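A single protein chain has been omitted from the complex, and every remaining protein chain is retained in its original position.
Letters are used for the chains, namely A and B, taken in the order the chains are written, and counting of residues starts over at 1 for each.
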């Protein structure tokens, strides 16, 4: 493994061999929905609480990802995943049902990529063969965690984002021809630009994404990407990120080749204000439509940058600013 | 349709602005026109009153009044000053003045019925009990 100042290459080229994406009822409105494996009619999946529904969503999606790859549960050496609820109980409880070796990951909404990076490192050691990775979020469970009760009639500003109900999980294994593989990754560092508005996460997370993209590109000079896609900056955050890229002059082509999963998730529906957010946002888009397009060889090389706001309801009530993180993974298809 | 809406809006506005004399209805059990006119004068002089009713009955006088919308905030004050005025005009009457909408409605109902002395006494007692209720 070649180490060059915090951007890591994966010479064994671990491949994402199968993925599964499941979403809630509202996500049918997403332009990505043809690529979702399953759309649930009930936000809670028939469970009595939102948290149980969240847990069920994770469990079902994980099982589906394993099944789609033609594996059995005992084939999975490790399950890496996380969500946004207190102490990550939904993922923990899903792991109880799955009964595989498990490690919880928390990078807020960047968990999809942080678990992929970790999985890649584990595979590189050759001690494991198949790792289940991914992230999920459930609108009701997460909103009540971070904001107000669901039915509370408060007015969200145009910068507000809508937490996705969705889960995206994939199985990472040793290199397999015809499957997208992880080429390199940059682990993010926490960036805090003293944003304090929890209803404007996009603005808070944009500097973290910028920092990670900048560092990744600096170490991978000359590489050209079909596009760079951030996780859930939303319309506000992605506009700011584009401005940051433009003014810094890091890479001019990025301005055109830039996409954001959160801003695209619900199309141009004003109801969702600035766009989608949540751990499930980047996980479903990356492992659903983007994975499918990579498989179809529409793209050869892309950079996925998932962003996460590392706040808790307690921290922002105590007047702390919102520290953010972004992890980047370069996926290739040959 | 739009024109119609605009027109009705303007009509409403204009209707609200008209400075008509207050609508006064007074009922006197013994039909003493002199006293009725005296009371009428009190209301006609006051520009802030939009509607007033009064009932004379056995040395008792019950008055209810409604004020113009813009004077709603000083409703109590107006009612108090009217009460003083009426008391000085009819020193030998037991005067009761209310600015409550419910009392106005009830008093108007009583006036419409043109009741006999006995029925009137019962109605007015009920009315005053209603006005005294606090909760």
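In this text, a residue touches a chain if its C-beta (ideal position, glycine included) is under 8 Å from a C-beta of that chain, and two chains touch if they have at least 3 such contacts.
The rule is short, and it goes like this: contacts and distances are computed from a predicted model.
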Check: Which one, "Zinc ABC transporter substrate-binding protein", "Stage V sporulation protein AC", "Response regulator" or "Chemotaxis protein", is the UniProt name for the chain you do not see?
Finding: "Stage V sporulation protein AC"
Notebook entry, point to check: Can you list the shown chains that the hidden chain touches?
Noted result: A, B
Item checked: From A:103, A:128, A:193 or A:292, residue that would touch the chain that is not displayed -> A:193
Item checked: Selected from A:125, A:155 or A:318 as touching the chain missing from the view -> A:155
Check: Residues of subunit B in contact with the chain that isn't shown?
Finding: 100-103, 105, 130-131, 133-135
Note to self: Using the document's contact rule, name the residues of subunit A that touch the chain not shown here.
What the structure shows: 48-51, 144, 148-159, 191-195, 200, 202-203, 207, 210-211, 236, 239-240, 243-244, 274
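One rule holds for everything that comes next: only the chains that are shown with their structure count from here on.
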Next item on the list: Express in whole angstrom the distance between the two chain centres, defined as the mean CA positions of subunit A and subunit B.
Entry: 71
